[in-house]
Structures are given as structure tokens and as C-alpha cells.
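With one protein chain held back, the other chains of the complex are shown just where they sit.
The block that comes next holds subunit A.
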Amino acid sequence: MHKFFSNRKLVIMVICAIIAVGLIAGSLTLRKKDKTPAIQKIGNDVFGAVSRVIAMPAYGIQTVSTNINNFVSTYEENERLRKDIDDLNATHAENKSLEAENKELKELVGLKKTMSDYSLTAATVLTRSPSSWQDLITINKGTSSGIKKNQPVLSGTGLVGRVIEANYTTSKVELISDNNESANRFAIQVQATDGEYVNGIVTGYDKKTNQIIMGQITDEKTVKVGSSVTTSGLGGVTPKGLFVGKVIKVSKDDYGLASEIRIKPAAKLSNVNNVYIAKLN
């Protein structure tokens, strides 16, 4: 029987370990930078294209099954939606006039750009990383559509994550349910009972209860359960006013110093299919 750890094998193993550590350290540093290296971008795009082709039949099956499901519930949904439409039309008209007024007022004051001016780019989710540790999804839009690293990503109902890698035609998005320590945190705010805003940041995500944790809150103000939480626009990367979720619990944090607010996310993070990337104008 030959020795399992021969000298040559041992040397190779040590070298591999060193290379692994170097590579990991290198890529963690790259994650923090503004841009992704071209070679990484090209590779990602190529894999993205292959993945699209391979997944096509699978998506076809999905489309058929959702179509059948939709067909069954169409009648009820139609009834419900008809009621909503009238309401929406009125709100839409109101929004238009408010927007125009807002613009005029901004011009009067001389404000050119504010944190609440943003536009949305629609994208479809290609894959979800098969890793239990990272809640990463790959979307089908990249720098060629104007997407940049660190831009916030929304689903139809609310904030879902942030772009962490922008390639030419695909991008990686880290969901807010990803609990890693190096994540770029969102600055968020919630209206207190006295009408003023309480600022804080998303400090984590509790997967057991499906709640976003808002921490580092400095103001000692009472916040009502059920009030809406939005991004605050502080930090200058994320636009102001993106809907995050609703407050469901207010408590002291583990150390009893600052208060901690638990938020029920508006978006369903386990099932993200179509997303919008918000970019500041």
C-alpha cells in the first residue's frame, strides 16, 4: 500500500491551499471596487449566454404551467382588477399633475437633481446561485443598458437587493436576505408618530422569521407598527423613496442600547422573477 500523503502530493496540496487563499482574498478585494475587471465580465456574459440557451426548454415548461394556472384564475382576477383600475387611473392622473408641479417648484428653487429622481430599467432573472450561503441572482441586463455596481434592485413591490457585479449583458444581484458582513448596507427611514423621520440602516436579515432588521437607529422616537419603510437617499447611491416594507416590531437591540426595528419585506425574496434596477438621473 502506498503512502497517501507522499511528499509530492503534500507540496501540491500546500501550493493549492496558498493559491486558494490568494484567489479568495483577491476576489473579496475586487468586490469592494467600483468596477469589475473586463475578463471577468466577458466570462460572465459568455456563461450567461450558454445558460440562457440551456435553460430555454425549462423556462418553456414553466411558462406553460403558469399559463394554465393563470387561465383557471382569470375570471376572479378580472373582476377584482376591474375595480382596481378605476382607482389606479385617478391616482395616475393625480401623480402626473403632482410630478409636473414638483418639477416646476424645483426649477423655482433652483434644485437641479435630487435623490428622488430616478429611472427604472426592467430586467429578467436568469439564474439563482446554487449556493446556500449567498442569495445571489443573475439578471439579463448589464453595463450596456446603463447598469452600474451598487445600484438598488426592486421587484414589482419593493426593494430586493443591490447590484454587486455589472458585466456587459448580465449582472449579479445580491438579495437583502443575504446575511454577509461585507454587504453594502441600505440607508432607510421610517416616519415616527410625531411626523419626523427616523433614520437607520438595514443591518441584517432574519431568515427564521423572514424579517429585515433595521439597526443603528439614533433617534429615540416612537414608531408605529405598520408604518412604511423607504430608502432615505443618504449615502448618495440609492435613490430616496424606494419602498422596503412595513414595520412589524420595535424593540431594543441585543445590547439594549439602540432600538431595533423589524420590517416585513414588501417583496417576496424567495421568488424573484422580474426586477427593476433604479438609477439616479
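Everything that follows uses one rule, which is that contacts are C-beta pairs under 8 Å (C-beta built on N, C-alpha and C of every residue); 3 or more make two chains touch, one makes a residue touch a chain; residues count from 1.
Everything below uses one rule, namely that contacts and distances are computed from a predicted model.
Asker: Given the options "Vitamin K epoxide reductase", "Transport permease protein", "Rod shape-determining protein MreD" or "ATP-binding cassette domain-containing protein", say which is the protein name UniProt records for the missing chain.
Answerer: So the chain that does not appear here would be "Rod shape-determining protein MreD", according to UniProt.
Asker: Looking at A:G48, A:G142, A:G158 or A:P239, which makes contact with the chain not pictured?
Answerer: Considering all chains, including the one not shown, the answer is A:G48.
Asker: Decide which residue listed in A:P130, A:G195 or A:G236 touches the omitted chain of the complex.
Answerer: Residue touching the absent chain, from the options given: A:P130.
Asker: Hey, which of A:K35, A:K103, A:K207 or A:K249 is the one touching the hidden chain?
Answerer: Checking each option in A:K35, A:K103, A:K207 or A:K249, the one touching the absent chain turns out to be A:K207.
Asker: Contact with the hidden chain only, please: which subunit A residues?
Answerer: 16-17, 19-24, 26-28, 31, 40, 43-44, 47-48, 50-51, 54-55, 58-59, 62, 125-134, 136-138, 164-165, 172, 177, 179-182, 204, 207-208, 210, 268-273
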